[in-house]
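Since the structure comes first, as structure tokens, the remarks are kept for the end.
A single protein chain has been omitted; all remaining protein chains appear in their positions.
Residue numbering begins at 1 within each chain, and the chains themselves are lettered A and B in the order written.
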Amino acid sequence: MARWESVIGLEVHVQLNTASKIFSGAGTAFGEPPNTQACTVDLALPGVLPVLNGEVVRKAVLFGLAVDGEIAETCRFDRKNYFYPDLPKGYQISQLDEPIVRGGHVMVDTDDGPRQIDLTRAHLEEDAGKSLHEDYAGLTGIDLNRAGTPLLEVVSEPQLTNPREAAAYFRAMHALVRYLGICDGDLSQGSMRCDANVSVRRPGAPLGERTEIKNLNSFRFLEKALVFEIDRQIDVLESGGSVDRETLLYDAERDETRPMRGKELSDDYRYFPDPDLLPVVVTQELLAEVRATLPELPDAKRERYERTLGLDARDARWLAADPDRAAYFEAAVDAGGQPKAAANWIMGDVAAALNRDGRPPSMIPVPAEQLAKLIVRTLDETVSGKIAKSLFEMLWSSGEGDVDDLIAEHGLKQVSDDDSLTELVTNIVAANPAQAAQYRAGQAKLLGYFVGQVMKATSGKANPRKVNELLREHLRAE
Amino acid sequence: MDNLGTLTGIRDALGAKAASSVEIVRDCIRRIDTARHVNAFITVCEEDALGHAARADAAIARDGMRGLLGVPIAHKDIFCTDGVRTTCASRMLENFVSPYDATVVARLRAAGAVMVGKTNMDEFAMGSTNETSFFGPVANPWDVGRVPGGSSGGSAAALAAGLVPAATGTDTGGSIRQPAAFCGVSGLKPTYGRVSRFGMVAFASSLDQGGPMARSAADLRLLLHHMEGHDPRDSTSADEAPTPHAPQRTMNVGIPREYWADLGEDVARPLEEAVESLRRLGHRCHEVSLPHTAFAVPVYYVVASAEASTNLSRYDGVRYGHRAGEPADLDDLYRRSRSEGFGIEVKRRILTGTYTLSVGYYDAYYGQAQRVRRLIRQDFLDAFGQVDVLLTPATPTPAPALGALTGGVDPTVMYKQDVYTVPASLAGLPALSIPCGFADGLPVGLQLIGPHFAEDRLLALGEAFQRETDWHLRTPTVPEAA
Partner (left out) sequence: MEKLLRLSALSLETDERSLLQGDLDKIVGLIDAMQSVDTRGVLPLAHPLDGTQPLRADAVTESVDRDRLQRNAPRARDGLYLVPRVVE
């Protein structure tokens, strides 16, 4: 029997990083005491009214421009009606028929190389509060600090074909919104969450019935939830059953999806235009103003890294995928660091140290100028590669200092002058006649033994290239 | 009771130091108490009002008179007042104390007006008789067996009974104009967006408009001046210049024939006399047509109920308002809190609105209503191509008896009474209701409708009419409370 294929579409909810909420002047800081960021408007007190935050519109427009979508000249807000305690008004202000952005596309790295995924739309809406399920005498506590935080909901076409691709799309979206500076991208704080619509079918068959998995807040959970759900749907269909259209939650602890109860669910949301808000007009002036702030995006960066900096495709893509990493790389290159060497440092020692310390790329303690200097001093053979690595560790752990000062202070300058090295090599060869004889008899790997001896004698500061050269010369000479 | 006098008269007396604010406010509070059987007030703030009045007197003595300093005013209990409970005449908000002032309240406070209390109204402004109030019906001071109209029935009755010289009201489909007509007082529904809706408990957002109620068009002008203006907290608030005070001029007055077709003889006669008075003043009156008038009531009840049904979703017993005891679960908390907290008319409108917004019905109801709404507005825009203002009856009948339109009676009978007031609401137009005579001892009101932001035209014509006539100065003799 033919295999199954899966069809996946994602709705990514991007929290826009504004100072105040989408419809009120309350703050949006994360982690504040409950209900201290919820003003009269967020609490939906009688008589309060929403007023749209202009920055929210700008950020959505910036996103629309970045994905080459169509920015609506006029868009509208609607009410989506349902009762839930984290939704104070009893409706969510969202955009149904007239979203701010239509269409657009993003490039996603798939197993088969980069692939374009089309977007259906991106619309603005307000976030809900949080229900805290710890026990408050058998009751649930409601914290409305998050209520009214601006969200941009980005809806993809159902073009993703497998869980890895879906996760890659989510990553691409994550990189993009951080590049644009419209979202802090902190998944652990829920700054980006995604809902996945998934169905399976036989190749060539019409689309199967889909399910929706809600509230996935990590790349890994998205992938795992989809893997589980696709297998579940296939099992159901292969055992003669049918997939029900339902809304699911992913339980990360049990690694399974299960139907959602109650929350946000209604069979009739009674959408209608919010009469408290007027049509939003994106003027040509606003469009031009926002367009002028559009930064260089990952794809353009990647291309530039390959074409003008000579990086290979894989390295260029990896560096460009994260705006902070890319910015660090570019700063190091601007400060005189050779691009290929800078890329190697960042992919190697920098990435390892970040990983070890559990830091994001925005928190690299070594200034890019120092990394550049380290590269320069390695290439001009002031220090050896090995010494460079220890210098990097010094800079990383202290978070300060200058490469040249450290070299001078710790006497790390590489010994490269012929006279002193020749004398040292001569002495060491003379002191190890047996090994010298074996080398000459054809045991070439003993060269390493001699190099080690020289390095030991110079505390690692001898120029390895010179040492190799001189040793070969001396061992052959006798 | 003797006559309290007009707002302008009281302001002038305060300015001339012929009276003190404390005296006037104390007098109002005494009057409110004497007429407590009228039930015009839900809350009276004697202590706060007297304190405020004393400070106003000191300010007048120090710096002289300004604005409405020391003038007593009553707010419809739909306006949020910081620290004084705001009930919207509902059990749902029986104990709700707003932590902020509505913009209208704040502006009048800043102008120096002294709030003496909060007036009774139909629950959440839904009703045309003031009988849907959780705090009981309001009596019409002209005949305590009759309704004062609604929903701003408490404000209208308080003015008619001479309890206060000025009050605020709100008008969604006639809630200022109809009670003003029934009680023989003056009321203005400004252009939608003229007066901020911030802090006004929402009924139907695309229709709601706060406005002044008083004893004369001149008093309305004075109040409007201190209520209007752009408010950054209300997205639908218009950024419009203040209402000017243009000189009197001759106007073309349109009489829409659709408004007179089914009018009873008792109401028609005073209105015809009013038209004659205007002609005598040199204004030209001629017939015009607003062909979609008959559809205004259906459209209004679709739009208003739909918006109301979701505006009232916030009353869920979680953050404020009535909460049912011992809820079994969340659904039980919602359903019982709301069912106990809302009266029957509110439930009726919520269910109607939910129905018209439902999947499968949306386009036939809400969609169609919005399209017909455009046609109704276009009728007016076309008419204002020919005339300066429109003159119509404010209501089809004088005030009905208590209970005549409620309590098991087909609700559409009451809804149809709004036939003359809802068209201007749907079109967002300013409309003035002023007394123009009596039918069987009950006041009859006329309505003047103007183009958007042409309040000045309405007030000018109203003032001219009130210089010619004295209907607005007539006062009922209210029997004192037992």
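By our rule, a contact is a pair of C-beta atoms (placed from the backbone, for glycine too) under 8 Å apart; a residue touches a chain by one contact, two chains touch by 3 or more.
A quick note: this is a predicted structure, and the numbers were derived from the prediction, not measured.
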Original post:
So which of B:Pro247, B:Gly385 or B:Gly408 would be touching the chain we can't see?
Top reply: B:Gly408
**OP:** Specify the residue from the set B:Arg11, B:His452 or B:His472 that touches the hidden chain.
**Re:** B:His452
**OP:** Give the residue, chosen from B:Val372, B:Leu391 or B:Ala454, that touches the chain omitted from the document.
**Re:** B:Val372
Subject >> Residue ranges of chain A at the interface with the undisplayed chain >> reply: 18-20, 24-27, 33-41, 43, 45, 51-57, 74, 81, 83, 85, 90, 131-133, 136-144, 249, 260-263, 266, 268, 270, 273, 275, 277-281
Original post:
Residues of chain B in contact with the chain that isn't shown?
Top reply: 95-97, 99, 191-193, 206-207, 232, 235-236, 238-239, 292, 294-295, 297-299, 301-302, 309, 313, 316-323, 327-336, 338-339, 342, 344, 347-348, 350-352, 354-356, 358, 364-365, 367-375, 377, 408, 410-412, 415-416, 426-429, 452
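The definition used in the following text is that only the chains that are shown with their structure count from here on.
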Subject >> Cα-centroid distance, chain A relative to chain B, in whole angstrom >> reply: 57
**OP:** Flag every residue of chain A that touches chain B in the complex, lowest number first.
**Re:** 40, 43-52, 79, 81, 83, 85, 88-91, 142, 262, 267-268, 270-272, 274-278
**OP:** Spell out the part of chain B that touches chain A in their complex, as residue ranges.
**Re:** 79-80, 86, 88, 93, 96, 98-100, 102, 197-202, 204-206, 232-236, 306-307, 309-310, 313-314, 316, 318-320, 330, 334, 354, 357-359, 362, 366
